[in-house]
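Here it is, the structure, as structure tokens.
With one protein chain withheld, the remaining protein chains of the complex are depicted in position.
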Amino acid sequence: MSTAFASAEPAAAATILEASHITKSFGGLVAVHDVDFTIPAGGIVSLIGPNGAGKTTFFNIVAGLTEPTEGTIALGGVRIVARAARSWAEPFFWFAPPVVVWIIAGALFVAGQEIAATVALLVSIALLITTLLIAVIRPRWYVDLLTRAGIFRSARPHEIVALGVGRTFQNIRLFANMTTLENVLVGMHARMHATLVDAALRRRRHRTEEEESREEARKWLRYVGLRGRDDIVARNLPYGDQRRLEVARALASKPRLLLLDEPTAGMNPVETGQLTALIGRIRKELGITILLIEHDMRVVMGVSDRVTVLDHGDKIAEGTPEEVRANPKVVEAYLGTAAT
Amino acid sequence: MTAATGSKPLRPRDVVIQVRDIFDRHQSLTIVIGAIAVIFILPFVATLPPFNGFGKQNDWINTFADAGVFVLLASGLNVVVGLAGLLDLGYAAFFAIGAYTYAYGASSFTGLHIPFWIMLFVGAGVAATFGLLLGAPTLRLRGDYLAIVTLGFGEIVPVVILNSDQLTRGTNGITGINQPDLYGILGINSFGFQSPFLYFVTVVAIVTVAFILLYRLQDSRIGRAWVAVREDELAAASMGINTVTTKLLAFSIGATTSGLGGAFYASKLGIVSPDQFDFTVSFTVLAMVVLGGMGNTWGVAAGAFIIFEIQHQGLKTLGDFVQSLHIPTFALGPLTVDLSTFNFLNYQYLLYGLALVLMMLIRPEGLFPSRRRRRELHAEGDEVAELLSAETLEPT
Partner (left out) sequence: MSVLSMASTRRSLPNIPWRTVGGMAIALVVAYLVILNASGPQAQEQFINALTTGALYALIALGYTMVYGIIELINFAHGEIFMCGSFVAYLLITTFGFSGAITDLPLLAGVLFVVFLVSMLSMGVVGVIIERFAYRPLRNAPRLAPLITAIGVSFILQNIVFVGISNSVVSVPKLIPFTILNLGPVSIREINLVVIVLAIVLMVGLQLFTTRTRLGTAMRSTALDREAAQLMGVDINRTIAITFFIGAALAGAAGVVQTQYLGVTHFRIGFQDGLFAFTAAVLGGIGNTTGAAVGAFVIGFLQVISSAYGYGRWNEAIIFATLVLVLIFRPTGILGQQLAERA
């Protein structure tokens, strides 16, 4: 699926993600306040902080689910997220040309030129359809045109996936009634290229891609430790396996950056250890950069290269796990001012 | 929970599973065989009691042909409502667009006589275009709003047709529409009004092709995307699915199918008028999808067929039967009930309404549900029981 934003992959970027001055307010409540953040390629960065610190909001901004009030995010050097500039103008972009032609058609009609008026009407419909086709089939052109018109809108979630960001959710959001294998196949959606026509005609391209995708999906399932559960409905998996499935599904999109939102929540120590090991393997064997929201300090200390701490929307500390742990401000944030 | 080995007595359940397996592996072939069976079996069954009491065989075959159109419509709406989960209440609008497009392309009204088979595609294509035009701005709205917008569209199209007298002859409709035509193949030219059997076979052929395509789409990347979007739109978007284009595709396929049905219908009837395409048509097709089994193509087809036949053969005959009983009038509060003029057809929408409500409350997956749908709508307990009893468990 062609992406609207990034062009070629940046050559060995040292920084995968760069967030600058990210602020998000909901009405009067400021959830995230002027946060700067960089993620080095190949690193594992943890984002921690007490509940309500703004971690998941920040995640959602990176993943494209919500737009920041201020600030920008660049992925591999390409600005993907920022406050929308004149996004209200987008519908006008669609309808202004056809409306102009309608007015011309109306004028022609009134002037008695009925045939010309009908032609103009058809032209306006053709304009609409053309805009539609461009937006759907060549999104890159569409966004270019919009940018030229001075309209910017942030990348939508599916575009961000195509740019190489995968994620899991804090409250598991699997496709509960699809099987394990199907869930992973959906994760691969953006990488599969057989078209509708290929599928309808059962062309070789479709059949081969389906088979290869299934093979790869099984490979991912085995990688996360879910062997032989292909046809079990996701809803019926035990909790720990559901978490693994979410990871497999995210990995299937072959991301450069993996966002894990509290992946060990609700797990017992054994499962937590297994998942932590998996996270380490993902970085080491697959070279994927990882951004992690976590509450379990053993995981954070055990696997992170860098830790960033948020509290009430502000970044209060950043550094290696040891540095952060020793930071009095962090201790205060978690335990309150009374503690030392 | 080990897999059962060795021979075991064959239970009905196993037969079903095996038949399902064969069907899954040779979908298209199964559909074609099914179509051929339908062509031969249905007309035969129409000659058997009690069906032969309801009408002559030719009448039956004529209704089969009309039912086929609605089977096509229901299958299309199934993609929109059943697979993608979008409530489209204005489906009849695309039906009308396909029909009127055909009327423009192949009738004495415009003087154009583009061949039937080409016009089928053109009608479908025009309807698809309108589907895209309507869907593009509105599919990003939430489900309820989409329902209202489609409802409005379904209302507007007949109104526009009605009021554009010069272009559409308004309420009189367009007559003199060309019938399907084989142009000399098998010695057949225009189908005419004599034998409904040709129409029947043609519509079965069209439905067969449509089914093959629909099943193939369901079983592909786009089919999975539809289910994912229906299950959890946010998660689907976060997995790389462009939810808007996915929904748009479902919506357009629905519109295309409807337009195709409309074109054939216009050709068969020979006349189109706006009152053939009002909300009751949209509602009936929706009822067919819901009652038949949302998400299940053949279930929806069966539902469509059953409802159509009840509508056109059943209720009328039932009415005749009750009339012949000569029950005297009686009063029910402020309402007078006069059974001698009782027309069951008037009650059909009441019954559909009731059926829809009861279905949603009791059996939302429909009469012939797809496996996935039954899974979605019933408790885990059932699923576990199914697992325990099936021989499909592998040792883990």
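Letters A and B mark the chains as written, and numbering starts fresh at 1 in each.
The working rule: a residue touches a chain if its C-beta (ideal position, glycine included) is under 8 Å from a C-beta of that chain, and two chains touch if they have at least 3 such contacts.
Just so it is clear, the structure is predicted and the values come from calculations on it, not from any experiment.
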item: Sole contact to the chain not displayed, among B:Thr30, B:Thr63 or B:Thr138; value: B:Thr138
item: Hidden-chain contact residue, picked from the options B:Ile39, B:Leu87 or B:Ala205; value: B:Leu87
item: Sole residue of B:Asp59, B:Glu155 or B:Asp219 that reaches the chain not shown, by the stated touch rule; value: B:Glu155
item: Positions on subunit B contacted by the hidden chain, ascending; value: 81, 85, 87, 89, 137-138, 140-145, 147-149, 151-153, 155-156, 159-160, 163, 233-234, 237, 243, 279, 283, 286, 290, 334-335, 346-347, 349-350, 352-357, 360-361, 364, 376
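What we mean here is this: only the chains that are shown with their structure count from here on.
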item: Inter-centroid spacing, subunit B versus subunit A (mean Cα positions, whole Å); value: 38
item: Subunit B to subunit A touching residues, read off their complex; value: 129, 132-133, 136-137, 213, 216-217, 219-222, 224-225, 227-228, 231-232, 234-243, 245, 248-249, 372, 375-376, 380, 383-384, 387, 392, 394, 396
item: Subunit A to subunit B touching residues, read off their complex; value: 1, 63, 65, 91, 94, 125, 128-129, 132, 135-136, 156-158, 161-162, 167, 169, 173-178, 182, 185-187, 189-192, 194, 196, 199-200, 202, 206, 210, 227-229, 231, 233, 235-236, 249, 253
